[in-house]
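The complex appears here minus one protein chain, its other protein chains still in place.
Here is chain A:
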Amino acid sequence: MPVSCTTNCGRKAILRRPKTGTSLCKECFFDAFETEVHHTITSGKLFFPGQVVAIGASGGKDSTVLAYVMKFLNDKYDYKLNLMLLSIDEGITGYRDDSLNTVKENKNDYQLPLKILSYQDLYGWTMDRVVEEVGKKNNCTFCGVFRRQALERGAVMMGASCIATGHNADDIAETVLMNIMRGDVARLGRCCAAITSSDGALPRVKPLKFCYEKEIVMYAYFRKLKYFSTECVYAPNAYRGHARNFLKELERIRPSVIMDIIHSGENLVFQTGIKTPQQGTCSSCGHVSSQELCQACTLLLSLNEGKAKQGVSKKSHKIRST
């Protein structure tokens, strides 16, 4: 027996929202999803009129939905934002080369300018070669550090004053759990913010911060958005994978758990006197860093000197900047 849309619009419901338990038809779901992102943007003051925004675009579900919704809301509510797509080519054969084709389709479908920046051009290394050098154990560390800086550099080149990323509610809840399990108090304190900025670095904003992964995938499905969903060919981030599975199993029992974890993360109060890293600039590349040499340059130096095989030191884990 068909379930009716909770809004009494008279249409048949097509999904149950995990966040609220309400049942909505396709039209009311689109409206609810888009309106919530609009509220996240306006209540958090994520952007200002005239701002150039670089949307980090991987071709995956989250950034595809982000690009679509940002474009849609910018037109609907006249934010007056200048939106651009920014993609990073890590140099992973059979993965990123395919997903970049999806981003190129997004560029045409949404009529947004696109810039692609490669690790090869920026660092002289592709991830394929990094993996040849360091193996499949620590490669995600290299990739993550390089991508973070590459996005920053690309956004600066495009004249953008902020970077919007597709991080969703599930991602943030996972990160809260991971930071608790790692004892990373500094990151725990800031990982829930919809907008993070540090001196000298461009602010990063997360307009999909309160969007459940289920709803992002349903939105893409019903809007018929094209996205790329192949897993990276190199070892997945195993630690995050465990946090993710744990969270998904909890979600099945109690769907609100994702919002509840974010709520907990947002309301934690930290002892004063906990040492947080001082931001400065890297003596080699000039980018923001809490150390003499930024983490990207440290890793690059180890690659170029042939020392990266020895693995990533524990120390470098502690100095990552947000």
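To be clear about the criterion, contacts are C-beta pairs under 8 Å (C-beta built on N, C-alpha and C of every residue); 3 or more make two chains touch, one makes a residue touch a chain; residues count from 1.
The rule is simple: contacts and distances are computed from a predicted model.
Chosen from "Cytosolic thiouridylase subunit Ctu1", "DNA replication complex GINS protein PSF3", "Elongator complex protein 6" or "Ubiquitin-related modifier 1 homolog", the protein name that UniProt gives for the omitted chain reads "Ubiquitin-related modifier 1 homolog". Note on the undisplayed chain: of the listed residues A:Lys71, A:Lys107, A:Arg148 or A:Lys214, the one touching it is A:Lys214. The chain not shown here is touched by just one of A:Lys61, A:Arg148 or A:Lys209, and that residue is A:Lys61.
Within the complete assembly, A:Ala13 is the residue of A:Ala13, A:Val103 or A:Ala243 that touches the hidden chain. By the touch definition given at the top, chain A reaches the unshown chain through residues 2-3, 12-16, 23, 58-63, 99, 166, 171, 213-214, 216-218, 221-222, 227-231, 244-245, 248-249, 251-252.
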